[in-house]
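Quick one: this structure, given as structure tokens, is what I'll be asking you about.
Here's a slice of the assembly, chains where they normally sit.
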């Protein structure tokens, strides 16, 4: 189940990367690379930081496979993208939840402090999108608009809160994902966002 | 003493990152991340390159703590920033000196050649600022204006020069930091900078 969601998240992130790259008039190779980086960038940074090499996607070909499928789907359906926006958003939200959990789990396995585990979970979920935006020469969108990463942090807090009750892993995973996914859905529906900080120098 | 200066440098770098991010109208999360990356980016790159993982800030929570304080201070005092400019500049210069030394030391511990140690020291001191500028979508300032990194290289040369006299570590550290800090202060006071290279293609 967990693995299935990981696959869905990878697919959704790859599609979101491909669509962004196409809007920048890149060639197919560029589009593929951006799709790739969006999907595995977060996990790659996480694995490098904790010293888990070769990094995840190099030893498990499923990621390359799912990204290729995401790339092809984005190519095929790019004209009907508006109709797909809702499904894509849903997939992306699932990816957000699952990737946060995977990051939390890897951090715990290496014996890191909860604060650092939450940072790892947030990075796993968000860094792919940051790299996508840098490669497309834009200020990363998560630094400016959506309360995207904040939700990952919240999810991490919920997870460690539940952990102190000695619940079963599966139940903690389930509740944490539900929290992340539902807060994101509410945030977008009711347009929650953080205020911009300004500093006149 | 050395550790105290590391803490002061981290704080100053975090504040400089936060203030830059606020000038770009980012939300609080974005500001925090830029502060974080500015403070630990250099050390993270260094640790990854020499294979020292999990990287420094993941195993020593003091960094997260100091960055959070720097973030809060930058928020609170952003309106009075002009009056603080001198103190902040001084902290930043201390950070420059200390971070260079830490990089040099780690390189020596891994048995690398002095040239590579100097590169590591320079990276430790400068890469955080480079990442800050990339995330804010600007050409890194150290490539264009200030003789920032050049001072780190100079500090590294002084350090290895002193080392050939078999001085005590503490004395070498002290002299090297004084050189770095005073050259930077003079460079800013008398507006020393490297000429721009131009190439018409």
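To keep things simple, chains are lettered A and B as they appear, and every chain counts its residues starting from 1.
By definition in this document, contacts are C-beta pairs under 8 Å (C-beta built on N, C-alpha and C of every residue); 3 or more make two chains touch, one makes a residue touch a chain.
Model, not experiment: these values are computed from the prediction.
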{"item": "Entire complex copy count, 2 subunits given", "value": "3"}
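Convention: only the chains that are shown with their structure count from here on.
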{"item": "Magnitude of the superposing rotation for chain A and chain B (Cα, nearest 5°)", "value": "120"}
{"item": "Separation of mean Cα positions, chain B and chain A [Å, integer]", "value": "30"}
{"item": "Residues of chain B touching chain A in the complex", "value": "19, 21-31, 33-34, 44, 48, 51, 53-55, 57-59, 61, 64, 75, 78, 81-82, 134-137"}
{"item": "Chain B contact footprint on chain A (complex, rising order)", "value": "48-51, 110, 112-113, 115-116, 119, 130, 134, 137-140, 142-145, 147, 149-150, 193-201"}
